[in-house]
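Encoded as structure tokens, here's the structure I'll be asking about.
A protein chain is absent from this complex, but the other protein chains hold their places.
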Amino acid sequence: MKKETLPKILKSSAILIGLIVLVVFFAIVTKGQSITLRNLKLILGQSIILMLVSTGVFFVMTLGCMDFSVGANLALSCYVMAKVSTVNIPLGIILTLVTGLIIGCWNGVIHAKLKLPSFLVTLSTMYILNGLVIQLTASEPVPVPFELFKLDEFAFKIPLLFVVLFIAYYLFRYTRFGSDCRMIGAGETAAIYSGIDVDKVKIQAFCIAGVLASLAGFMNGIRTGAASANAGSDMPFNVLIALVIGGLPSGGGAKSRFSAPVIGSILISVLSNGLVLINLAPMVQNLVKGIIFIVLIIIMAEKQMPKFLHKKTIGVLAEEKLSQ
Amino acid sequence: MNKLKKGMVLVGALVITYVVFKILQPSRFGSLSSMFILLQQCMISVIMAYGTYFLLEMGAFDMTLGANAILSAIVGCRLSVIFGLPGLLIGALITGACLGLVNGIMTSKIKAPSMIISVGLVIIYESLGLVVMGGGSTLRIDSQFRGLGMAPWSIVISLMIAAIIFFLDRYTCFGVHVNAIGSSEPIARSMGININKTKITAFLISGVCAALMGVVNLCYNTTISAATNLSSTTTVFQPLMACMIGLAFKKHMNPIVAILLGSFFLALLQNGLLTNGLESSMQNIFVGVALLVVIKVTSNPRRYDVIK
Partner (left out) sequence: MEEQVMVHLQDLHKTFGSTKAVDGVSLDIDKGEIRGLVGENGSGKSTLMCMVAGLLKPDSGSMTVEGQPYAPQHQAHANDKGVSMIVQEVNTLAGMTVAENIFVGHEQKFINHGLRDLKAMFVEAKEYLEEMQISGINVKSDIDAYTLEQRKLIELVRAAHIKPKLLIIDETTTVLSQKGRAELYKLIHKTKDSGNSVVFISHDLREVLDLCDSVTVMRDGQLVDTVSARGMSENDLKSLMVGRDLVGSYYREDYGMLTSSEVVLEVRNLNCPGKLNDVSFELYRGEILGFGGLSESGMHNLGKALFGVEYNTTGSVTLEGETINIHSIKEAIKSGIGYVPKDREHEALINNADILDNICITCMDQLQKGVYLSPIKKKNFAREQARRLNIKMNDVDQFVYTLSGGNKQKVTLTKWLARGANIFVLDSPTRGIDVMTKAMIYDLLTCMKNDGCSIIVISEELLELIGVSDRILILKNGNISGEFVRSKDLSEEDLVSCMI
């Protein structure tokens, strides 16, 4: 038994070890610059937004689906907040979250009820929202009311983040919903045959992703002080890579762990921050992330999928459906 | 006769769209010269649509084609400064072929959802485009190559691609194998068709077509800028939709013609909306809505089908 447990512990904490190695690496390369209190605060500030969004997408990806619309959702929510808050701040916050809920609900309903692949649905949502935001902001940022800047304090943001994480963890671990999400991701057909209301669970998951993205939009608004069209444009990929790097199987399923969005987001924030500190050109930064992502996918693909299971066909549109 | 009738639906849709917009905007829409410009643009995007034909037939789909087109065009543009026209064409096509090949191998060999892999590759291709571009925000092609993107040549090129695709589809084993795999992969495998080889070849073809489209588009627009954060994927969906329309009418008319008509239909629709006061920033909205509509109309999932 002992022989089995040691590698098991190593395996389960591989991501944590990776994080520590990364921190140490950047600390050495930047000669301690990266572990100053100021920089750590910066990393934390960056990772809060990413963590909120990836926690929402985590549920969607556990289902085996994908949500690309979170970035555009963030931008639109941010705009709604900036606009409505000038009239009434509580109303602004509520409408921001409602915006996210509607977008998430739209994604979920179109995907589940019309049976269209989730990546196409959410990409389409992303285009629509992008167009909308560009139109609305008319290419110049809309300022956020001054009073809201006061909220840009860790004293407010950290407790809020913990509340969100706690609720999400509770949902995932201690309710039927979380269990259903994992089961659908692991085997949708069998889940249907076992009486899980797959459509309902899917819509709920997309709603959570939508609301959390709009909450991130709110956070983004109070951090940057304005709503702009290109806010959150790098979000879809950053979320995806955070979740994968955090150890989420690329097809979702029973092996999904809640640590993925939390540790993954911190890891990506440390990585992004480190790449900036060592003065890497922005384009190369993305290249590095992309390569890390692909390498991780290749390594993990072999481990996470039993041999007999065919790869999931997220990107496949059956030809028989096309030709009818 | 019935076959022809159903094929006419597409032509009818084209005519009706034209007439409706012409009535709405008699002065600004639908002059012969503007239609010709539209046809030129449509001829460019149809190159990529032809490229995705084999992939779609097999039920596969490549989201990286947009990033591929941009990266290949940038490489071609850089090389054209040194080697002239051969550099432009050969450089771009080789780049496109390589990217297509990488894509094909990755998606057919790695046991992970192809969507997820594609996203990673798009990000890599997009940032590679930025790297190759080196610094500036846009790249300008020498005016001597402009002709490649203009009327006679762009149309000649896309007709050439159409002919090649038609030939491959109709007169080679590859075409039959693609058809067989699309019809039923297990049966095709049991008949000794090499599934991976066929798929990778199809990805290769789509990569080359994407690169060609990138070059012609570059010559037409004279400048190119790199894409970031998955924005290159917008370029993929217009050709994809055209191809889906083409495949939906496959039984009723030649798919090669149907793809062209589908592509022209989408361009006409978009142009009509633009002249009716839709602002150009709303183009994305058009793509988003059209994407949902086209896929819903051309696909027909059954209850309890698993779609992720």
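Labels for the chains are A and B, by order of writing; each one numbers its residues from 1.
By definition in this document, a residue touches a chain if its C-beta (ideal position, glycine included) is under 8 Å from a C-beta of that chain, and two chains touch if they have at least 3 such contacts.
Owing to the predicted nature of the structure, the values given are computational and were not obtained by experimental measurement.
For the chain that does not appear, the touching partners among the shown chains are A, B.
The chain that is not drawn here is touched, among residues A:L120, A:I134, A:L148 or A:A191, by A:A191. Touch with the chain omitted from the figure is made, among A:R182, A:R223 or A:K289, by A:R182. The omitted chain makes contact with subunit A at the following residues, 173-176, 179-180, 182-183, 186-187, 189-197, 253-255, 305-306, 308-309, 319-320, 323.
With the whole complex as reference, residues 170-173, 175-177, 179-180, 182-184, 187-193, 251, 302-304 of subunit B touch the missing chain.
We adopt the following convention: only the chains that are shown with their structure count from here on.
Spacing of subunit A relative to subunit B, judged by their CA centroids, is 30 angstrom. Subunit B contributes residues 56-61, 63, 106-107, 110-121, 123-124, 126-128, 130-131, 182-183, 226, 228-231, 233-234, 237, 244, 247-248, 250-251, 279, 281-289, 291-292, 295-296, 298-301, 304-308 to its touches with subunit A in the complex. By the touch rule above, subunit A contacts subunit B in their complex via residues 63-66, 68, 71, 110-111, 114-121, 123-128, 130-132, 134-135, 188-189, 192, 233-234, 236-237, 240-241, 244, 250-251, 283-287, 289-291, 293-294, 297-298, 300-302, 305, 311-324.
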